[in-house]
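Taken from a larger complex, these chains appear in their original positions, while the remainder are omitted.
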């Protein structure tokens, strides 16, 4: 079997990969998969560029675009996405700001909003919100706080007016009364925020391996979609035993020190939308690159077409 | 003002250094303290000046110090103890600064003290620019600036070379003739003790005890190299210290 | 020889003796006031355990009586429990082993390179003119900022982690070694030369031992810096390591684990410092 190292974060959005590994889809393709966990998205892309990893599953950020544009890595499949009807990232307001009238997307100008990092997917999403609501993004003060817990802490203690944050965290805070919901990003726009990257050397030099890898990954993503994306009449997702079993597989990697009973519901709650065949939306990526170019977050010579290869995931 | 020590003794961590020293320094008198290295001369001087608490015995002053005296018991240290970041004048001014003197009075005292030791031209020199003799003269000027009642001098000349030392001894004799200061003069140089002391107190090897007190009647300003009285005293003292010195020199310093 | 020789004027034992010019013996007698002492602080025997116990008490009180929100600081017993969990699950030892290995290797490499470069700066004009400005320029460069470059150059494996530590240890060690060499008594060097000792022997037998105190104090500082950098180094793809533990605890806002990890790091620092103290005592036996 081919030994393959893949870099990944302990996020539910990487669930497709975990399911594929647990259900032996990779083994079936003759791949001996070694998961290498990271604390942040960025180093995964860097590690692919440096040759430590052959594959990586991580967010699309200005940093990864810049790296990809230098020819070191290629995007061959998609990961999570924001999709109408599935609750993804949420804009929340701190209680204090909410009380002062920050209660809608339109009130964003003049506020200070926590994001993780400059050029991150949160940053891009703020740009999309600005575009959808027709205000100038420069009127929002972006506070890069590096990590999601930092963002939560800042909102809780009213040090920022609000934050764009992952759905399960947003729900928890709202339930505990630590923040107020402004709205879901997926109500405004749709986009792919993560992808499967592969080192250029592997994609071109070992096309066969890449194809087998993507095939296995696609199977996992299909299982993911089947387990977590089914909705009932009211538009609420269905959490049945099958979903629970799949969630338990994902939970093994996302919450390694927790029991399946408590972790599985958390996984289900945090599940984001995916494309069930992990296809890449090239037009979407081109839009992302264009916006980042305009914000001077990526170089003028970056072109999505040069690093996206849609021939693997069809 | 007289300085009176009674039954003084001292020990460091159980090591007895001095034992039962009783001594009176009369006003206007120079007492030379002579003894081998490590016999406790410095310790004794520190106790006399209140810098060290005696383990046994006591040190007292009899009579009032002169009114002008800012610091009745004043040291002159072996290593000069000049503050390297102050000029000569700054060093002399240092012990005056915490007294309520007018700036003019302070300047006057500094200038006078420097003039007395012939360093007026070097008032703004830093210690590192001075020769050893000049450094020691600065230290002496500093001591005189506070108008001491008793000068406590701990081997004040031992860091200097022989010629310079000779010159400074003459300076000290001249100063004593002018001002009749009182002093305890620690040394382990027999010639120096005999040249400067009205009385020479000879201490034994550690633990230091008074082995003998030699009185030298000849007036300070009339003492000469070859004089027979001095020669006799020197011989007598030399005999007393010689054996002790040889033994002390062969001792290993533990610790 | 032990008995005082009987000399004509052996009257010192009589405190009442009053020469001609002395003050009248009826004058008032005052003791000489004590004005010495002080300026020689000592470490009290139980000072440091008492301090730590006191701090612990304060911490306990602050968290139990609500002076500090439980969000801001976990209770001591929570931290203790987190620590015990780590210790009993064996995770602590895995973390510790991984960190100690990185720290040890990185420190040895960085300290050795720093010492060699520091010696070169201290001994050769060429090195002083070239390496010294480089070392000074490298010192203030933040190692976390270079992490992306380190990953590109050295990958995400142990190499980049060890390199981060080595790089951070290098500058302070080079500066300490250089200062130590500069401080070696040049008289001893001239003495060695006057006996025709070859340069190699002078460096090994005079300069090296003479610079040893400075090298040891450089080791002390650079070990602290190495421990600080452990966290930075373990930001990248480390599964085990106290730094990784602390980081992930921070990410999860598990303040009990976070504080437990920080205390472990601090204890590591104190241990290393004690160890160097012991080495100092042995190697610098010849001093005081």
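In this document, chain identifiers A, B and C correspond to the written order of the chains, with residue numbering beginning at 1 in each.
Here is the rule we go by: contacts are C-beta pairs under 8 Å (C-beta built on N, C-alpha and C of every residue); 3 or more make two chains touch, one makes a residue touch a chain.
Predicted model, so just to flag it, every value in this text is computed and none were measured.
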Copies present in the complete complex, per labelled chain: A x1, B x2, C x2
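Throughout what follows, only the chains that are shown with their structure count from here on.
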Overall pattern in which the protein chains touch one another (line/ring/star/complete/other): line
Most distant chain from subunit B, judged by the mean position of its C-alpha atoms: A
Which two chains share the largest set of C-beta contact pairs: B-C
Most centrally placed chain, judged by C-alpha centres: C
Centroid distance [mean C-alpha coordinates] between subunit B and subunit A, Å: 85
For subunit B paired with subunit C, centre-to-centre distance based on mean C-alpha positions, whole Å: 42
Per-residue multi-chain contacts in subunit C, two or more chains: none
Residue numbers on subunit B that touch subunit C, as the complex places them: 1-6, 22-24, 26-29, 46, 48-53, 58-64, 73, 180, 199, 201, 204, 209-215, 236, 240, 243-244
Interface residues, subunit A side, partner subunit C - complex: 7, 36-40, 42-43, 46-47, 49-53, 147-149, 152-153
Residue ranges of subunit C in contact with subunit A within the complex: 147-148, 151-157, 235-237, 239, 244, 247-248, 250-253
